[in-house]
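All protein chains of the complex are present and in place, except for one that has been dropped.
Entry: chain A
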């Protein structure tokens, strides 16, 4: 949108295009057509939308509390070590905290990224593969995190 002001090539003698051979127009991404509404009749998007707000509220407490404990209280980051983690995960309370935070943040973040992909990826194949990558990464991280929280062994050598 800069000042690339030019007069159009009205009088130009050599032009690639004319009335019988017009230039291609630029179509917007994924245009609506008569066939567009392929109704799925589920409430998935409704629940997704609600989940973002509800998990967001819980995450405010969980994430801010987490950051406070990890980074501010008791000497900040320097205190974090194997012993610190082992000490906290000895308590079922912190285990539950971290587990809920893991699941909520992952699902919240994944659903948020799904929205971003839906908004920005124009081609259907690009959309599909980006979402597959996202879902794979989400499932992997959630399962691995859950496994670690439940099977953590403080006496590991």
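Definition applied: contacts are C-beta pairs under 8 Å (C-beta built on N, C-alpha and C of every residue); 3 or more make two chains touch, one makes a residue touch a chain; residues count from 1.
Throughout what follows, contacts and distances are computed from a predicted model.
Trainee: Quick one: find the hidden chain's UniProt protein name among "Fumarate reductase iron-sulfur subunit", "Rieske (2Fe-2S) protein", "Cyclase" or "Fe-S cluster assembly ATPase SufC".
Mentor: The record names the chain that does not appear here as "Fumarate reductase iron-sulfur subunit".
Trainee: Of A:84, A:120 or A:140, which one is in contact with the hidden chain?
Mentor: In the complete complex, the chain left out is touched by residue A:120.
Trainee: Of the residues A:50, A:64 or A:90, which one touches the chain left out of the display?
Mentor: Of the listed residues, the one touching the omitted chain is A:50.
Trainee: So which bits of chain A touch the chain we can't see?
Mentor: Output for chain A: 1, 4-10, 12, 15-19, 22-34, 36-37, 39-41, 43-46, 48-50, 115, 118-120, 122.
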